[in-house]
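Inspection log for the structure reproduced underneath, given as structure tokens.
Note that one protein chain is taken out, while the other chains of the complex remain in position.
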């Protein structure tokens, strides 16, 4: 394991310190917590938006704090959901009386910890609602299992819910907008190499030079299938077919995200985007807007994910609204 | 070598295709060239700014095209300077009659190819000036050698020269501003692992688990020294000491850039920034503004560089001016 | 007969901590195989914090020690295992409120913990989670062999081995489906250490 770190047990603490030192104009840290909030939180008359999860996904989630997106990001240990008390601190810090929406990715740990926090907040009389993002079509959707994971599509939920909240909408309206994004967003990813949790010291799995993992999450885990490495175009085809098989995108407009997992050069992300655009055109799907870059990573994993969000006028407005979040300037 | 590519000889072509497909609203490609220019170029009354170099440094250089920064980026093969005819096409495409400034990084190849292009343009009566960025303090500055390399500090040259050009200044003024940045910017980098030129198929060098290369450039080359891997804080100290030994930053204000080389997680860049901020405070140097992220990469190299730009009022204004470049929104 | 005193409960936590620290890499490796590779780190961090907390504190009852452990685990572990173990120890604490810890009360406490894990995690027996081990312990305490706690350990050990043959359907491992076959569930393993530690301190048989 080669990392630019001091002490593997202090990486999150030192990262938070670095973020707050760098961005003290826009972000503050709640004392004795791992919660980062907008410098001007709580914002009067606005529903508060809280997201978060384990760290290692940077720029998620702190990079999405800012006008037009999140009010708070709760930061856990590397790939480990934050604890209920931390989430609770975030809720308290961003509630202006209009209530708080929790944006949760569908992982057992995230769901349980955020729900426990919501229970604590309700006891204090804070109006809390939650949405659970589960955009990963690699995983089967079933009521008997944990269900789909939440991955890069979450960023679109932050964006649209953030825009609606900024417009002064009610908690119910913000939640409904977030749910609409969730209903219309699908993603799938691939890894060419694994990553190493600093405190673990070695990577989760090893891939041969001619192998890749299809259907990976964002925690450095293996995917659903290990297959021979293919050309960029073939991989894109595989992912896109599985995504478009899931909901009907026919004749619709989509926002596209090609998201690097951490170590994939931007050059390759554009080679991917090129073929995404070509295949979507063939399928009669129109690209309304696109993002190519690193938005939801797994440390230094190499690989990428593709996300498609089917947009209507409300979602378009949400995507187009101003955002001051440093990882998602619009 | 594991890469998301189709054909190693087509990576630049396909990347350009992807970039233009994604950003056709703001960027266009000159037919049959590897030149990307602002959609609205040439801009009447404005000095044209051309930069470029080999590819593999993404988001450099195409990511810096946009209002307030570059008018054109000339893209070479991976780590190979573009040819004179391509640079010449860029010059012609952005000249509105006010002349064109070439921003060149100090590499033998870049300098020769851009100079040959300037000669061609002069024959056509286009007013061309050039500046040569050489911010890398790892390399000895000597008139008998090639001199220092140009690395991440180049981005600040793009930004300030871009702002001055946007303000309607003359070619002489824009050039002078660029020279001022160059006189005041210093950088140094480190690598924890090498990268692989797609067509070469294997990486340039191999580092053991406990080794790093100090003083690397941005082309995947070895650095000036191979030393045992150290803690983040120690590495920062080493780089910063060499930078601050080079020009007198005492009691001055600086813009800081912590630049990832491609595969280093943002988490680690913030751990680096944390210590940079601490050491600068100890040295009595004030941070005026900062950028933490990937700005000038070497494919999937892991490592980072630190850049300090000593700012005065003119440079501050230049940094603060609006930029619509997608990799450097201000 | 009292089988667990305040002092023994503190020792239980210390014994757990020792095991989590000693087996941190093993637990992490198990989680790397079918999860995200943090389970050993999470458990070691959590029980180190528990021990720090209870070392410095005076307690009047076993329930209070367990409550302290529960709060600490909930606040320091995170992930899936944090809320699950936090809930388990909290439910035990609640069941033992104002009671001495005899065999019967302890059985009821474990039943409560088991119900708590189920309530939080929604898992059934045989889904390749820590629930399997807690279920096994509850079964044992309801059986006739309840004097021979070594047998409980053996039953837990067998359950751990059983998880190897299961396809995970809950938690992060469930994404891997058939690829979880052949791997022991990390949470079951850490639960095993919890009960191995218990047997090391509890007053049994006599």
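Each chain carries a letter (A, B and C) given by its place in the written order, and its residues are counted from 1.
Note that a residue touches a chain if its C-beta (ideal position, glycine included) is under 8 Å from a C-beta of that chain, and two chains touch if they have at least 3 such contacts.
Model, not experiment: these values are computed from the prediction.
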Task: Taking the whole complex into account, name the chains on display that the unshown chain touches.
output: B
Message: Among B:51, B:80 or B:259, which one touches the chain that has been omitted from the display?
response: B:80
Statement: Touching the hidden chain, out of B:204, B:252, B:289 or B:324, is B:204
- prompt: Of the listed residues B:175, B:219, B:275 or B:326, which contacts the missing chain in the full complex?
  reply: B:219
Message: If the hidden chain were put back, which residues of chain B would touch it?
response: 54, 76-85, 107-109, 112-113, 116, 138-139, 144-146, 149, 197, 199-200, 202-205, 215, 217, 219-222, 224
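As a working rule, only the chains that are shown with their structure count from here on.
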Message: Let me spell it out: compute each chain's centre from its C-alpha atoms, then which one is farthest from chain B's centre?
response: C
Statement: Between chain B and chain C, the Cα-mean centres are separated in Å by 54
- prompt: With chain centres defined as C-alpha means, what is the inter-centre distance between chain A and chain C in Å?
  reply: 32
Query: If you average the Cα atoms of chain A and of chain B to get two centres, how far apart are those centres in Å?
result: 29
- line: So chain B residues touching two or more other chains come to none
- prompt: Residues of chain C that touch two or more other chains: which are they?
  reply: none
